[in-house]
Each structure stands twice: as structure tokens, then as C-alpha cells.
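Heads up, one of the protein chains got dropped from this complex, but the rest are sitting where they should.
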Amino acid sequence: MIGSKALNWCLYLGLMAATILFLAWGKPQKIVGLFFVSGLAVGSLYALGGIGMVVLYRATGVLNFANGAIGAAGVMTAWQLGQWGIWEPLTWLSAIAVALVLSVGYGRFIAPALAWREPVVKAVATLGFALIILGFVSYLWIDDPRKFSLPTDKIGVRILGLRVTVTRLIAFGMSVGIVILIHQYLTRTSIGLHMRALANNRDISALIGIPILRTETIAWGISGVIAGFTGLMFGDLIRLEPTVITFMVIPSIAAAICGRLQSLSLVLIGGLSMGVIESLLTLSPYLKSVRPIAPFIIAALVLLYFQRGRRLSFGGAD
Amino acid sequence: MTSQRLFTPTPSGIAGLIFAAFAFFVVPLVAGGQWLNVFISMACFALAVAGCAFMYARMGMVSLTQVGLMGVGGWVTLRLNYLFDFPFELNLLVAMFITALFGLVLALPALRMRGLYLALVTLMAAAGFEILFATFQFPNGGDTFWGVQTGTSGDFRRPSLATSDAAYLRYLVAVVTAAFLLIELHRRTAPGRAWALIRRSEAAAMAAGVNVTFYKAWAFALAGLLAGLGGGLLAGSLGLLDGGTFRASESVMIFALAIVGGAHSWLGVLIAAALFRVLPAALNNAGLDADLSFVIFGAGLLHAVISAPEGLAGQFVRFINTKLQKQTQSVQEHAPTLVSMESRTGSSSLSNQDNSTPDFAHHVEIDSITVKFGGVVALNNVAVTFKSPVSGIIGPNGAGKTTLMNVMSGFIEPTSGSVRSDKNLITAMAPFQRSRWGLRRSFQKEEVADDLTVSENIVAQIDTDRTPAAEKHEQVSRALEFVGLSHRSDVLGRNLNTFERRLTDIAKCVVGQPRLIMFDEPAGGMSVDETNRLGDLILQIHEFCGAQVLVIDHDVELITRICEETLVLDFGEKIAFGSTSDVLSDDRVRSAYLGLDNETAEEGQGNA
Partner (left out) sequence: MKLALTLASALTLGIYAVPSQAEAAPKCGMNTGKAATGKPIVVGGIHGNAAPGDFSASTDAAKAYFDCVNANGGINGRPIDYRIENDQWNPEMAAQAASKLVKDAKAVALVGNGSFMEMAVNANTYKQENIMVMASACAISECFESSNIVSTNQGPLPSNLGATQYAQEELGTKNVGCIGLNIPNNGPWSCQVSIDYMKSKGGNGSMALLNPGAPDVNSALLEAIANGSDTILLNLPSGLAIAVLKAAEEQGLRDEYKWIAPTPLYDLSVPKALGDYWDGHVYVNAELAPFQVGGPDAKNWIEVMDAYAKPEDPRDTFAQSGYLSATYFVKAMLEMDTADLDDRAKVTEKIKSISGYKSDLMCGTYYVGDSDFHMPNRAGYMLKIENGGFTIVRDCYEFESSYFDKHIALEKQLGLR
């Protein structure tokens, strides 16, 4: 079992490497380097979004479509406070706090009402939450050119010919760091253990006395913090537009699919490889115009590959 | 009863028709230019909503690509118009056909997944369409295949009947009504029954002779067709389209609104389409920011998923129904109530019947079946020939009983070996073909589709038979009479009690021309009294329809009473076979059953 899993991922990495080589073949190294690093930067954002969703999905069975909207609410708050001249670190913290409150609020008061519904319904319900947040955020901050910057934007290092800001390094580092931290948390702490138990089987977990509400609330909290941080990164690195940030969940879901909504490290690898391939497609004269489609095609293929040979015989199971 | 239901209007259908009449006769007269445009948009999107609503409500499948598919229909319509200047209807037909093909492609992942994963794959497809539209643009003009420059070609040709906005709205109302009736027709005939069974359980559907692949593909193609129609009509309203209309987020929104409105009913679909297009326009006219419609959508969605599973339409219909019921309560006093089972004649006169049937000529030959799951051997070289009208298979949990039954149904490919019945090689057929050949089975859990009536559940089993409708009707009545459910024939599956569901299962097994019927723990969860009646029924089956019967059960008493010969399995091995009384006195059988207390997880079926 473990062997075939490793084999699958060797296969995936091999295919990705082959695609990258194919796209980069015969192009000047400097240009390839530029696109590669730019792709990693975008990819780490996909991965970051995906990781936040998977952490929550594993523990609660909810695929949170509102992840982006929560982040958008957070970063818009930070921007507004910045405009009012509040000390910057405080604005970042408030972004994360807003995201935390929104996430835990939903997890505590709305999600329990849907605890026994099928995963699709739970996911669709979070879409309702996303729309409410998006509606209010767009109402409060009408469309206008805005820019959100972190001080780390000004500091940069040169990698493969591309100047990379410390913000991007933070986004990349955090996506790796969060994967490691969450892994440690799940294996080392009792709440982490409970989350893993919930991920495996909710019904049995309830019977053996896992404190479901508490465990889930903590999971919502963790995902809220990640969403807030992701929102700050999206606002800084992509665009400070609530609609754009809200619907960044779609490529984030693509990254999450690469980890089958289960494995954080695979989400990371998936997200990064999507970003790189998308970026390198710019080098192909035929495919450059459709390059943003890459994450979705990769995700759909991964999903189809995992489900190959499966038969849907019995009700209920996905 | 089926032919009656074919034309019986539902409350939500009536509401929908009233709305259609309103949109056809009143709106064009009173509405100004703006509201005509709003209603035209609403009608186009109603078609897309209808597609994802019936997929979700009838098949339990979530498709988040509907708006993307609308874009395909719109693209094709525009392209044909500007490139070839064909008549509108021809463009529309080609667009519908091509979009249906795209829908079929989406059915491919649906063969392997459902639920959240399927929803996500369709979402990825929608995101893909969004990018394709943004990249290649809509052909709002241009004289080459990829040409997009607006204003470089002739005008968009609307249908000659409907060039003005008012006439176009009437045209749309007629088309949308026809499309809704088309889906309703599907729902009330064989495809609808097949979808209901698939929604309940694909295994049960296959066991009922439903070609699951075909009907899934059909549903996706139909949803695609509707979306293509909607997209083509939308193109017709403006003569030009923009990628922004067909974003992935809009596909998700359409699905969400279908839930808010109520995916099960036509009224719900109309409410969803109205929320999507009429509400923002109304807010705008009221001087409010259209962003607020997101808040209303979101709140409506949470309300619907938490407290109104049938959506706003469901609440509305229930409200009307309670009003009506108050008025007609006195008339309904004598509505049919559950007739006691005891009232059936001759129900327990059979227990002493001689089990042996000397002239029985059928046999089922299981030839060295081996099944391995990875390294686990679930069945090891099991070979046995059943020659009696009713035979039993017993064994402790995990012995391989259900695995054997699944091999016979075709849900599990045996690693080696074959099954024949009267020289027919059963293992060579696809599951639904086995059912059509005459193999029937029940499952540990009753597999009765909730949103079909008892008789529809049974008709679904013989939908593919080539017998005339009247004959089928007769067969269903006989089967219902046989199990004693005639008085419940028009009750919906979800309103049956457990025993009635089990009886419905048995009726499904005996209707038509079954040759081999397999019951998987028919007495599970039944009271002693109910078990006895089941036993009686099973004993009568051969006489009723001539089929051979195999019964799996733990209830040794039941097996002893009804089975002439019995196979005993333990850990995938055959440990005994022969006449039931001989087998049950076998020492090995007794020792195997001593281990019954150590039972662990439920084997193979995974019905949980």
C-alpha cells in the first residue's frame, strides 16, 4: 500500500519534471529561471490556500469554499486599518483575528447544524457563508485601485535571475512550515490525535468519547488563522480585490485535490508543480494563452487517476 | 397507475405553469424594455438551473459546470450565426447537440466518482471553460472560425417568429416550458426510475437491470442539452456574449440557488432563476447595491441547507398543502391506511408444506470460484451445484457469503472460476445484463428508491423488458398482490416501514420473468412474526414465477424451514454442502458456528 503510494508520487513527480523539461527545452536558461521562480511563487499561494482547506476538511469533513472570502475580509480590514494609520503589525494581527472570528463563528454556530449531511451539502453551505462575506466586503469597500504592501516587499534576494521579495519567501516558507507544524501537531498532541480520529471515522469517534465540538472548533480556528494569513499573502502578492481573493479558492481546491483532500505534503507538491507548469507554459507559443487552465487539468487528471478502476456500487460512499 | 401518473400535475408543476402563463401573456404587455430583458435572461438561466437541479434531485449528482456548458451553447450559436448566417433554430439545434456532447464527456468521471469528488471535478471543468472563454472569447462577429471582432459581421438573426423583445420572451417561455415537460416526462418514465435507483444505490440499480453507465451518460447529456439551449437562447437575446457571464463561480452560484429554490420542484427552479436574474435587477431599481444580492443568496443558501431541504418551493408547497388540507380534511377521513398484514389470506397455511419438488429441473453451477482482494483470499475455489427450488448459504460473518453473491451479481470480478445457470454462463454478462436475463437479488439493506412509489420501484425492474405496457402493468399488480402490498402501490418509498420496504424488495425480485433470485439476509432486523411471513413468501416464489431461489441468512431456523439444500462457508472455504438437515448436524459446521461470537467487521458489502 505504502509502496504503491510512493510509486504514484514518483510517477507524478516524474511526469511533472518531464513536462517542465519539455517546456523549457531550448529556451535561454535565464528566462526559464525567471518563469520557474515566478511559478513557484504563484504555486506556493495555491498550496497555501489548499493546505488551509485540507486541514479543516480532514478534521471536520467540511470543504470550506469560504476560505478565500474569509481571507479577503481579513486583508481588507488590515488595509483599512493601515489607511487609518494604525501600527502595521497590529493591522496584520487584526486581519488574522477577523479571519479567526469568522471561521470559528461559522464552525461553532452553523456547521454543527449540518454535521450529519453529506460532504457536498456541507461544502455548498460554506459557499453561502462566502457569498455573505463577499457581499458585505464588496459593499463596504467599493471597487477602487488599492494596494496592500508588507515591509518585506522592499527586501529581496536574487534567485535564478529573478529578484524574489522576502514576502514571497515567507509565503513559500510558511506553506512548507505549516505542513510540518500541522504534521507535528497531529502526531504529538491529544487534540491532534482527536482530529486524526475524526478524519478516520466520525461515528466511531463520537462513540469512543472524542470531544467533537471542541476538536472541531480548534480545527476551525487553525484553518481561520491560515485563511487570514493566506488572505494577507493574496492581497499583497496577487491583488487587493475581494472578488479575486474570494475566488482564489478554485485554484486552491485544485491544489487540495492533488492531495486527495488528505495529505498536506501532497497538497504542497501539487500546488507548487501547478504554479511552475502554469508559468512555464508561457514559453510555449501555442499554449501560453491558455496557461491558467493548467491547475485544473492537473487536478482533474490526478482525481481521475486515483479513481481509476473504482466502481461505485454502494450508496453513500464517494 | 403509471399511465395515470404520467399526466398528473404536481402542485409545483401547476405553480410553474401559472408562472409560465404569466410570463407569456402578462409580462410582455406590462413590462418595459428593462424587465423584458430581465425575464429573457431569467428564462435562459432557468434552463441551466433545471439541468443541475434534476441531476441533483433525481440522481444525487452535483454538476458545477452548467453555466460553463451554457457558454458552449452560446459560443456555437454565435459562431454559426456570424459565420454561416443559418436560421436561428438550426444554430440552436447544433448548439444543443454539441453541448450535449460536452455533457457526455463530463459523464466519464461520473462513472467513477460521485458526491464531493464529482462536484470538484465538474468545478475544475467549469474553471477550465472560464479560461477558455476568456482566452478565445465569444465570436461576437468576425469572419473566420476564431474571429471575434464585434461589428465586423452581419446582424444576429433571431427566430423569424420572435424578432421583438416581447415576442422573444414569449418564444422563450414556450421553449422553456417544453424543456421542463421533457424532463418531467423523463422523470415519470423509465429513465426517471433508473435515475432514482442509481441515486439510491448503483448496485441495486444494476441488480434491477439498469444500465447505469447509459443512464448516467443520458442524464449528463440531457443536462448539457438544456444548458446548450439556454446558452444559445441567451446569445439570441443580445447577439453577443462575454466570458464574464460564464465564470466557474456562476456555475457554483446556479447550483447553490437551485438548492435555495428547491431542486426537487419546477417551482424551485423558477425561484432559483428569478433570484439569479430578477433579484439583482429589483435591488438595482430600488437603488440598492447589487452586491447585497450576494448577501441574500448566501443567507438563503444557509437557510435552505439547514432548515429547508426542499428549498423555498418546498416550503411554499407545504404551506399551500396545509391550507388545502384544512379545507378538505373531512373528505380525506377515509384515506387508505396501512392494512394489517394479518388480513391477507392464507398467509401462514404453508409452513407445513413439503419442500421437495421432484420435477424441479433448474440448477446453478458455481465452478471453482476464487476471489482475492490484494493478498486476502475472500473465496477459495468454491464449487457447488444448487439443484433445489430454494437453497441456503450460511456461515459466520466474514465467511464470504456476500462476496459469493456479489460475484454472482457481477459486482466483483472473480479471480478465477465461473457461474452457470442452466448452461447460461452468468459470469460472462455485465451486471445489468444478468438482471435482464433473470437474475434478481435483494441486499442486506432494503434498496427501495425513496422518491418512487412502490409500483414505480417495481416497474423499474422490468423497464427494459420488451413486453407491452399493459402486460407490465399486469405483472406489477400480480407481484404486488403476491407480497400483499396492492393497497400501498402508490405510496412513495420514503413513506414505507421497514417490513414494507422488504416486501417491496421481494416484489422487485419476483416481477416479470426471473430465473434465479438471491436474498441476502432477508430476515435481518425482522421480528419473528415477520420472519415467518417472509419464509412463507420465499417458499411460494418458485410456484409463483418458476425461479430458483438462493437465501443467505444467519437465522438457522429460517434456513432449516425453507431450504432443501444448504452450502456452508467459513473463511472463504466451502466446509459443507448437502441437504439442510445433514449439513446442520455436521461437526465442522457446528464448530464454525461456535466462532460466531467472535465476529468482527461486517464483510464485503459496505452498505453502511
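Think of it as A and B in the order they're written, each chain with its own count starting at 1.
Going forward, a residue touches a chain if its C-beta (ideal position, glycine included) is under 8 Å from a C-beta of that chain, and two chains touch if they have at least 3 such contacts.
Note that the structure is predicted; figures quoted are calculated from it, not measured.
Novice: The chain left out touches which of the shown chains?
Specialist: Visible chains that the missing one touches: A, B.
Novice: For the chain not shown, which residue from B:Arg170, B:His186, B:His264 or B:Arg277 touches it across the whole complex?
Specialist: Reading the full complex, the residue touching the unseen chain is B:Arg277.
Novice: Thinking of the whole complex, not just what is shown, which of B:Glu130, B:Asp536 or B:Glu564 touches the missing chain?
Specialist: Considering the complete complex, B:Glu130 is the one touching the chain left out.
Novice: Tell me which of A:Leu13, A:Leu213 or A:Ile238 is the one touching the absent chain.
Specialist: Touches the omitted chain: A:Ile238.
Novice: Which listed residue (A:Arg108, A:Arg146 or A:Arg260) would be found touching the missing chain in the intact complex?
Specialist: Candidates A:Arg108, A:Arg146 or A:Arg260; residue touching the omitted chain: A:Arg146.
Novice: I need the residue numbers on chain B that touch the omitted chain, in ascending order.
Specialist: The list for chain B reads 32-34, 36-38, 41, 130-131, 134-135, 137, 140, 148-151, 155, 165, 234, 237-242, 244-245, 247, 277, 280-281, 284, 290.
Novice: Name, in rising order, the residues on chain A that touch the hidden chain in the full complex.
Specialist: Residues touching the hidden chain, for chain A, are 31, 34-35, 38, 41-42, 80, 140-147, 149, 153, 156, 162-165, 167-168, 234, 238-239, 241, 243-244, 247-248, 251, 278-279, 282-283, 288-289, 291-292.
Please note the rule applied: only the chains that are shown with their structure count from here on.
Novice: Can you work out the whole-Å distance between the CA centroids of chain A and chain B?
Specialist: For chain A versus chain B, the centre distance works out to 34 Å.
Novice: Which residues of chain A touch chain B once you look at their complex with the stated criterion?
Specialist: That would be residues 63, 65, 110, 113-114, 117-121, 123-125, 127-136, 138-139, 247, 250-251, 253-254, 257, 261, 289-290, 292-293, 296-297, 299-300, 303-304, 307-308, 310-318 of chain A.
Novice: Under the touch definition given earlier, write down the residues of chain B that touch chain A in their complex.
Specialist: Touching chain A from chain B are residues 62, 109, 111-121, 123-125, 127-128, 131-132, 135-136, 200-204, 206, 247-249, 252-253, 255-256, 259, 289, 291-302, 305-306, 411, 447, 605-608.
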